[in-house]
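A single protein chain has been omitted; all remaining protein chains appear in their positions.
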Amino acid sequence: MGHLLTLLIVVPLAGLVPLVLFFRDARAVKQVAITTTFIELVLSLVMLAGFRAGEAGFQMLESATWLPSLGIRYEVGVDGLSVLLVPMTTLLTFISVLYSSGGTIKTRIGEFMASFLILEVGMVGVFIALDLFLFYIFFELMLVPMYLIIGIWGGSRRVYATLKFVLFTLAGSLLMLVGIVAVYLASGDPGSRTLSLPRLLELHGRFSADFQFWVFLAFALAFAIKMPMIPFHTWLPDAHVEAPTAGSILLAGVLLKAGGYGFLRFAVPLFPFGTQAWLPILILLSVVAILYGAVVSAVQKDLKKLVAYSSVAHMGFVTLGIFVLNQQGGVGAVLQMLNHGIVTGALFLFVGIQYEKTHRRQIADLGGLANRWPLYTTFFGVFMLASLGLPALNGFVGEFLVLVGTFKFNPATGPGGLFWGPAAAIGVILAAVYLLWMFQRVMFGTLREAYRALPDLSPLEVACAVPLLVLTVALGVFPQPAIAIIEPSVQRILAFATDPAFAALR
Amino acid sequence: MFDFLEPLIFALLTLGILFGGASVVLLQRITAQALLMAFTFLCMAGMFVLLGAETIALFQVLIYVGAITVLILFGVMFTKQDDRPRGLFFQTQTPWAAVVVVVLAVPVALLAFSFPDAGQPIPKGGDLGPLGTSLFTDFAFPFEVASVLLLAALVGAIVLVKRDEPEP
Amino acid sequence: MTMTDVASVLPEIVVSLTASLVLIGDVLIDRPAARRWLPFLTVAGLVVAIFTGPFTLAEPRAAFGGFVVVDTSTGFFRMLFCLLAIFATIVAPDYLERRQIPPGEFYATVLFSTVGAMTIALSADIITVFIGLELTTIPVYVLAGMARRDRYSNEAALKYFLLGAFSSAMLLYGFAWLYGVTGTTDFAGIATALARGGIANGPTIVALALVTAGLAFKAAVVPFHQWTPDAYDGAPTPATAFMSVAPKAAAFAAILRIMIIGFGPLGLDWSAVFAILAVVTMTGGNVVALVQNNVKRMLAYSSIAHTGYILAGVAAYQAGASSAAGVLFYVFAYGLMNLGAFACLIYLDVEGTRGATLDELNGFAGRAPVGALAFGIFLISLTGIPPTVGFVAKVFIIQPVLDAGMAWLAVAIALNAVLAAFYYLRVVVRMYMYDVEANAPRLLPSWSLSAGLGLSAAATVAIGILPDGVYHWAIQAAGPYVLR
Amino acid sequence: MVDLVWLIPALPLAAFLVNGLFGRRWLRHATGPLASLAVGASALLAIGVFLEVNGGRGRTVITLYEFIGVGDFRVDVAALVDPLSSAMLLVVTVVSFLVHVYSIGYMSHDHGFHRFFTWLPLFVFAMLILVLADNYLVMFIGWEGVGLCSYLLIGYWFERPEPAGAAKKAFVMNRIGDWGYTIGMITTFLVFGSLNYLDVFDRLEQNAPAQGALTLICFAFFLGATGKSAQIPLYSWLPDAMEGPTPVSALIHAATMVTAGVYLLARSTPLFSAAGPVLPVVAIVATLTAVVAATIALVQTDIKRVMAYSTVSQLGYMFLALGVGAPVAAMFHLITHAFFKALLFLGSGSVIHGLGDVQDMRRMGGLKPKLPVTYWTMVVAGGALAALPPLAGFWSKDEIVGSAFENGYPLLWAVGVATGGLTAFYITRALWLTFHGEPREPHLFEHAHESPPVMTVPLLLLAVGAALAGFIGFPPDHGFLHAFLRPAIEAAQGVSPEAETTNWIAFLLLAAVSTVAGVIGIAVGVSMYRRGRPDPAAVARAAGGYYRLLVNRYYVDELYDHRIVDASKAFAGAAWAFDVHIIDGIVNRLGWLIRLGGGGLRRAQTGLVGNYALSIVAGLLVLIAVYGGYAAGLLKR
Partner (left out) sequence: MTVPLGAFIAVSAALFFIGSAGVLVRRSAVVILMCVELMLNAGNLALVAFSRRLGALDQRGSVFVVFVFVIAAAEVAVGLAIVLAAYRNRPTVDVDEAHQMKG
């Protein structure tokens, strides 16, 4: 098991082989995809089981020569920050594939499943790559399959949406690429340069203040677009609305996390000065995202768009937690990423299920579904409540910790935690407003005649939802095991970011 | 004592070159243009002689005045040069082009005088030997390449103008 | 002329001989057989040529009394030019047959042009460079016009030729003045002389400007680029594929030699201009490519944009080996992917059209899965998305650019790549996300085309994942361009 | 017993899980008894715990596991058993049990029976978490949990739009309060470094923090309490909550959940008494609430709405007690109110049930013979509400009003007394309209019937409570309850102990005044509705604008449900438009601009060789100029 992480990257790729061999046989393709993603899920759980909680550093490190001319290495490893996100990814991928195999995808199933396998490589890779170059490759590798997933199997405006998605993302990530190269150049003299994160962390004292200011900006733009932070968020609603259900699940569940993860993994520890310099703006944008995302959600007419805008608000908590630069905020942000992945993934799953049955996504066209679909209502309701941050469900823990962190935020100048904290907390009220109003309009009221004959959840759909439900409740009631895994690593990252040795730079 | 001779010849040749060149640009009768171009080439050969490069001058006469002019005349024969009003011989951008060229030409021509003249006497005659030696030793490779170039041009010209043959 | 001299230019001799053999073979054997066998002969000759020359060299080797230099850079370019010629040969046969383009002459002309390009790589002085450039481009004029009955082809050839000749004259005149300023023709001597004189000398400025303009024309740098779209657009597609890469690569071989070695002492001046030209070029190319409906023309404009990226690498010459290495790698990558992209259009290139419009590509993925996949990979690579060679190439360009302190240029490259993504990916959209139109042209599949595309697409990805071999090679090849 | 305290919430939780998982398919009507059994067992345990605590067992903390621990932020899931929580436990479980039993009858014909009996034990569970928590965070879990259950149960009949809307309104208004709670909680953590009650109070005592911080904390918590306990300005959800089934109204919106705010403030007494300006504000807001709600209740025609506004008003009394520094009195009234108000609701439910879901009092009348048990129990409860001695309400309410007087709030005392008169009037009116006079709709009257024993027995039991519960606070200020609770609430923060014994004279004087007010209220009520002197309609006409104001509930619902909601919607719509047209518009406009530029540049590609050549020459010119500029130093490189 020495190469477990590499195996995690290889397995989906290996799955492509039989998939291509049976390309024309829809049944076989589905089976291959389900099997592959299941094996991947099991492997990721094995990895999680093998992880030694409570240690801050990287574990299961693998390192191999890759680009010797440049000193760039293939380096993978996990720490508390990433070790939970990987199983989340594999689980959501498995669920997406499983759900999609139920007949919702009718054309080009081979290409569809292949896209998901490649996407999985990218998503898993992003969370385990420790070399910036490798990270970037995985970061971009997520792009093309998602581009195809939205563009081929999406809704009526899919082409506009998918191009927008890709262009936004590329605009950020290419600037980050410039930043990565700059980091590479600044990492040493020719011959000793590196992009390996562990080594860069040892070296980050050599980045000048000016350098950090600009390179942090480059990184931040990429991640802010991916998250997305306001005002770079407008690709998200379009992409979500047009994406097929499975695509939405992964887009919201995993892809957005790459942004938050990137902030914590790279931008913050590598550029403490840059972080400090940009922090007021980022905090402001985060809080604006929380409030604005919620307000705009409230008036959405399209169910998927509503959930999409709610993601903007939720990811605002993530960035807020990251940039208050304290332990509660950081841990909260990571938890929020994890929980948002589960909950919003589930919400998109359910919106998709609903759409598959009724073929309506406009809230005004729905109503009274609770009458016929008790199971659906229960599941959807729980996820909705988790999303609005009800205590004892998982959505609460992250948001609450972020709020604690925010209140503790105490900058030298500008408004402090007692301003930002209550402001951000308003977002919690607003979440209740838009989600409950949506729930009321969709689930309550009288049922339309047209929907009277529609069946409740199928066993397959229940099978997809149950793991998410279990996690939603378990992580809400017993968050401490997860926190215990996350906390040391976040502490280590924050130690880099707030290292007094670099205070001199200010 | 014939000091004045060289400048005089130079002046005459210059006049010839500029007149010939300008005629090519400005005239409308294609055959006249071609012949005046040949005249320019001839004056150029004179210049080469004046510079003491008789061999080059010889090549100039053979290749330019001979081969190239003839080729162009063939080209003129094969294509119908239409009779049309004067304006249509020139492009609509002519005024702009003229301005740009003049703006460019005047300073460049003035700069030309800034080349330092070594003022050495021109070694007269017999540059064929060193030229040949140079060509076949140092420049043997470019020379071979030039031959390939000629072959390529030959093949290219043929393939472009030969009549279509029916595919067997 | 000794045997060592001959040995050092053996690959060029082999290619020339191959060209002659092809011409002879074309005469000797009948047309159908010629169509079948001449490509093999061409490829065989090129492969032999690759293996007759050294790939890398520890020490540069001079021949012909120092007028020819065989160094690591030569090895790199030789290999590159031969590979491009091989690729162009592989994708061509069926197209040539459809359009009744004489195969012997086509392959021979490609080979001639290749010899010219290789000559540039060997050159140590401006005379050889000039002849090499002419031998590279004159056959390409012919290639562009080879579909004689096609008016577009005529027009392409005519425009390319007239402007090409014009710019050659300009370049020649620049060389003449350069010779006048420095009194010598070899790059090292020129550098020495310029180092003494500096730029503050009228004739030097004129010479530099003329040479810059002439080379910029060959490489299709804005504003010297306008021949490019028309020539690429009108030429027969396999010819376009070849001419979009080989002469451009050759032009950059010349630029590296002339600018970095010859004009090295004036580097601060020309690199500043090159940086501006790079931005103008990439932006101009991309912005106009954005509004094209004809994919072939769009790719033509995009190739202008790529010129801009490469030029940025040249402008960053102060970064040392990584600059030239970046340029070399990018040229290599560009050759692979751009040739591939144009070649993909051959599938749809029916009589009377120029390449394919966006509409005609609708649903292409359903009709030709392999072709579409390959095209998609090329396009993604051209965009610069990993894991493709185009991505690493961009990294290798950005690195020296940043190293040379031109962060703004690096940012410009990044933003331009976004612009480019828009139109490249739009093609992918059409291929994968639209349904086939009723009046779509019939598909023209071809065994050799698919094989060639498959191979190069695989290479695009493989080198994208493991670029170190090529990059290492490029670093070595960049050795001669490191100024000491 | 105390060590088994975790069983008390666990049993309802188990009932919830079992009913939730198997109710719909298999258990169906067995869910009711099952849930009742579980809650009954909890009630027994709660009695045990109460007795043990009363028996002298001190404060006990039972830690289950660590909930959240990040850095210095550490919170356990733990139960704090002390007199306050054990008393609360007792009330909650007992009333819950009775309501459960009652509901078996009340809900028997409802097709969502199993659903009802899934949510109800869940509510009990959440309420018990709230009560038992040993820190503010875990209390918040219960706090939100009861809110959720309230949401679910108000929206129980979700097919109709009103319950669904009312449910949402309740949840959202509670969330606004929760915002305050959250701020209070986190600020508490910042100031004291802990969320644990005992730690917080210890540290408060040892090292008092800045007044400003304390004030902030207390105001924030009070905002939370106004949401949950329906005080101004967040009270308007509670009357709407009557859209839920009546047992829900009895249990959640009268007896237990709405008193959570009172419990929170009682718990936090040390904080509040240390924070200067908060308590007077609490008192004033509370009094206002009491008056406003009581006046609205005067004119309501829906029997449940009368009860609802009455609840709001009574909650105002409790907060008044808290505000004037008499937390024990607040708890006392909480307990007595739980009994008599639950009874009033259940009685109303019995009437509604008996009439076949009619709630409008104008359609009732003369039901006394048809529903004797209901009538008499409700009379007892009404008397308690009207604070007639010696019923339960008398003792507790009188203590509150008296405290206001004694602690220096004579004005509030006066208002409180007057409100007592109003209270007596509206309850008299409600009972009279329902049970006396002529039947106004004979058809309904014909079919009216008394409820089954499963409903009436709980009524009777509650009536006993409503009648006698006051004696736990006898003698005034020094009763059993005071002795029991004071150590938990007041001693903890070192409030100076009050007079050793009851000041009987003061008590009797004050009690007499308020009793007189109550009697006057009743008398006026009886006079108006029995004899028509003065005629209610004439009074309404005479009151004119004020009457309309009351009927329209001071237009608060209008303001909240329409004006504010509309404004918010407009604002949100504007935000969305901003998103689409400005933020996204800029992006799209940028794309448009680039394409425009491309179109322009494209036109430069004329197709004419001459133009191309000119561009080359012009480029050459520029190059020469630039190089020349560099050489001459005119241009910077």
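Residue numbering begins at 1 within each chain, and the chains themselves are lettered A, B, C and D in the order written.
In this section, a residue touches a chain if its C-beta (ideal position, glycine included) is under 8 Å from a C-beta of that chain, and two chains touch if they have at least 3 such contacts.
In this text, all values refer to a predicted model and were calculated from it rather than measured experimentally.
J.: Please identify which of the visible chains the hidden chain touches across the whole complex.
T.: B, C, D
J.: For the chain left out of this view, which of C:Ala7, C:Val47, C:Ala62 or C:Leu162 touches it?
T.: Hidden-chain contact among the options goes to C:Leu162.
J.: Of C:Val9, C:Val142 or C:Leu266, which one is in contact with the hidden chain?
T.: Only one listed residue reaches the unshown chain, and that is C:Val142.
J.: Please give every residue of chain D in contact with the chain that is not shown.
T.: Residue positions of chain D that touch the missing chain: 602-603, 605-610, 613-614, 617.
J.: Identify the residues of chain C touching the omitted chain, counting contacts across the whole complex.
T.: Residues of chain C in touch with the missing chain: 125-127, 130-131, 134, 138, 141-142, 145, 148-152, 154-159, 161-162, 165-166, 168-170, 172-173, 175-177, 179-180, 183-185, 229-230, 233-234, 292, 297, 354.
J.: Which positions on chain B touch the chain that was left off?
T.: Residue positions of chain B that touch the missing chain: 3-4, 6-7, 10, 14, 17-18, 21-22, 24-25, 30, 33-34, 37, 40-41, 44, 47-48, 50-53, 55-56, 59-60, 63-64, 67-68, 71-72, 74-76, 78-82, 88-91, 93-94, 97-98, 100-101, 104-105, 108-110, 112-123, 127, 130-131, 134-135, 138-139, 142-143, 146, 149-150, 152-154, 156-158, 160-161.
Everything that follows uses one rule, which is that only the chains that are shown with their structure count from here on.
J.: Measuring centre to centre with CA averages, how many angstrom lie between chain A and chain C?
T.: The mean C-alpha positions of chain A and chain C differ by 42 Å.
J.: Between chain A and chain B, what distance separates the C-alpha centroids? Give it in angstrom.
T.: Centre separation, chain A to chain B: 70 Å.
J.: On a C-alpha centroid basis, what's the spacing between chain B and chain D, in Å?
T.: From the centre of chain B to the centre of chain D is 101 Å.
J.: Counting only residues that touch at least two other chains, what does the list for chain D look like?
T.: In chain D, residues 611, 618, 620, 624 touch at least two other chains, as defined above.
J.: Going through chain A residue by residue, note those that touch at least 2 other chains and give them in order.
T.: Chain A, residues with two or more chain partners: not present.
J.: Considering only the defined contacts, which chain C positions touch chain B in the complex?
T.: Going through chain C, the ones touching chain B are 1, 5, 9, 12, 16, 19-20, 23, 30-32, 63-68, 100, 102, 105, 108-109, 112-113, 115-116, 119, 122, 127-128, 131-132, 134-135, 138-139, 141-142, 145-146, 148-149, 157, 180-181, 201-203, 206.
J.: For the complex, give me every residue of chain C touching chain A.
T.: These residues of chain C touch chain A: 322, 380, 383-387, 391, 394-395, 398-399, 402-403, 407, 410-411, 413-415, 417-418, 421-422, 425-426, 428-429, 432-434, 466-468, 471-472, 475.
J.: Flag every residue of chain A that touches chain D in the complex, lowest number first.
T.: Going by the criterion above, the answer is residues 164, 168, 230-231, 233-234, 292, 295-296, 298-300, 326-328, 331-332, 368, 370-371, 374, 378, 385, 390-392, 396-397, 400-401, 403-404, 407-408, 417-418, 421-422, 425-426, 428-429, 432-433, 436-437, 440, 443-447, 478-480, 483-484, 487, 491.
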